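Left out: one protein chain. Kept in place: all the others.
Up next, chain A:
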Amino acid sequence: MKENIIINQLPTRTWNRLGVNETALPWNIAETTDLGSDTVTAPQAEPVRFDIQGEGDYSCRTIQIEAPAKTSVTVFEIFHADRALAVDTKITAGESSVVRLIQISDTEEGSTLKNHMESDCEANSRIELIQIIAGKGDFYSDSYCALRGDGSSLKADIGYLGRKEQIIDLNLVVDQFGKKTESEINASGALKDSARKIFRGTIDFKKGSAGSVGNEQETVLMLGDDVSNKTVPLILCAEENVVGNHGATIGSLDDETLFYFESRGIGKETAEDILARAALERLARAAGDSEALAIVEKQLGGTENV
């Protein structure tokens, strides 16, 4: 029997009528197939890949990434699902370690992907998170990072393309405990048709996080007549000596950009397609992995299929 599980909770609530405080996701916990768990321990000379394929109506998989002091590791998680799949990733980043996690959705229309990531960073460690939401299924993602150690950092890059009735529901919370910690969150994407997206991004400067910096930026290209976008960028601050910034730009193709394309013989529709693909292709290239790029290209198809 399905029950509503509460995910993607804002760290501090706001007006309920906005529908952003949390998400209730119907899930059949009793009939969820456990696909097991894996542990990756750094160092790893080559990137570690997980092609996670859902099984049955509901399935779940757990990945643990452990990076002891002064090690580094790159992990690819590729989500293939045609029904409901939950993936839970836990990262422990030891002192001066570097963990790169690249998550790519390669899901089918009508599927549901529930992604949960939790990470803990010791001094001078760094997590680089890339989320490429290329799949056509609904995508729910709840990510948390605790920058506990002094000098630790998180860089998160999120790209998406919402199509048809797709739901993209994202929550990323960074708690900055240590001194001189850094967070940088960039979310960028496009919405077509009747796609719905929520992005909640929170930078929380805890007391004692002196010298820390946090930046958050979101750009949303609205392309469909029935699209819906909700953006909730929070900065919470209990420390004086910090700098936090967030910005958001939401809208259709602006006249200046359109003029740029048209002056090069590219029409509005093609320009929109190019920009809709751009956020995902840029991240796939940044991931430095040909397979990742191939998945994105497969999901996006040719320009005319975007």
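One rule holds in what follows: a residue touches a chain if its C-beta (ideal position, glycine included) is under 8 Å from a C-beta of that chain, and two chains touch if they have at least 3 such contacts; residues count from 1.
Here, contacts and distances are computed from a predicted model.
Colleague: Going by UniProt, what is the name of the one chain that was not included in the view, given "Peptide/nickel transport system permease protein", "ABC transporter ATP-binding protein", "Rieske 2Fe-2S domain-containing protein" or "Fe-S cluster assembly protein SufB"?
Modeller: Cross-referencing UniProt, the chain left out corresponds to "Fe-S cluster assembly protein SufB".
Colleague: For the chain left off this view, which of A:L85, A:I132, A:L223 or A:A279 is in contact with it?
Modeller: Counting the whole complex, the residue in contact with the absent chain is A:L223.
Colleague: For a quick check of understanding: of A:K207, A:K268 or A:K298, which residue touches the chain that isn't displayed?
Modeller: Here the residue in touch with the unshown chain is A:K207.
Colleague: Among A:G251, A:G267 or A:G301, choose the residue that contacts the chain missing from this document, as touch is defined above.
Modeller: Candidates A:G251, A:G267 or A:G301; residue touching the omitted chain: A:G251.
Colleague: Spell out, residue by residue, where the missing chain touches chain A.
Modeller: The list for chain A reads 12-16, 18-21, 179-180, 205, 207, 210-211, 220, 222-252, 254.
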